[in-house]
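For this view, one protein chain was removed and the others were kept in their places.
Let's turn to chain A:
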Amino acid sequence: MKYICLGYMNEEIWKTLSESERNNFMDDCFAYDDELRKNGHFAGGEALQDARNAITLRWSNHHVSVTDGPFAETKEQIGGIMILEATDLNHAIRLLSKHPSLRLGQGGSSWEIRPAADLTALMEDSKHRGKG
């Protein structure tokens, strides 16, 4: 099963870290990513640039509207995504519990785990409708 993991980070807390703290933090994260990769659990992932560089598209008044930044103004923003390959939800929880990023500044980050939805059946149906 694939699990999509959304990593949230509090940028205020990140800003309070010294450079060596940040370096250690990143080293630990990379090392654990490698560990996941080596064991076949890392099925993809990316770190994201600052939320200020984000663009949000939305449908409004029969047009695509383009606005700056993420929709919600919250302290926690998505800082990275990861796709985990795990046997079940508890396996995914266990793998991610050990991710060093979770220890950022005592509660400065969190991970949301979402099981990937299998759309194979829906796609088949769509094909049968002749639009797929």
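Before moving on, here are some points about what is shown:
Please note the rule applied: contacts are C-beta pairs under 8 Å (C-beta built on N, C-alpha and C of every residue); 3 or more make two chains touch, one makes a residue touch a chain; residues count from 1.
We adopt the following convention: contacts and distances are computed from a predicted model.
The complex appears with one chain absent; UniProt names that chain "RNA polymerase sigma-70 factor, ECF subfamily" among the candidates "RNA polymerase sigma-70 factor, ECF subfamily", "Cell division ATP-binding protein FtsE", "Two-component system, chemotaxis family, response regulator CheY" or "Spore germination protein".
Per the touch definition above, the residue from A:Asp50, A:Asp88 or A:Glu124 contacting the chain not shown is A:Asp88.
Annotation for chain A: contacts to the undisplayed chain at residues 1, 28, 35, 39-40, 87-91, 93-94, 98, 100, 115.
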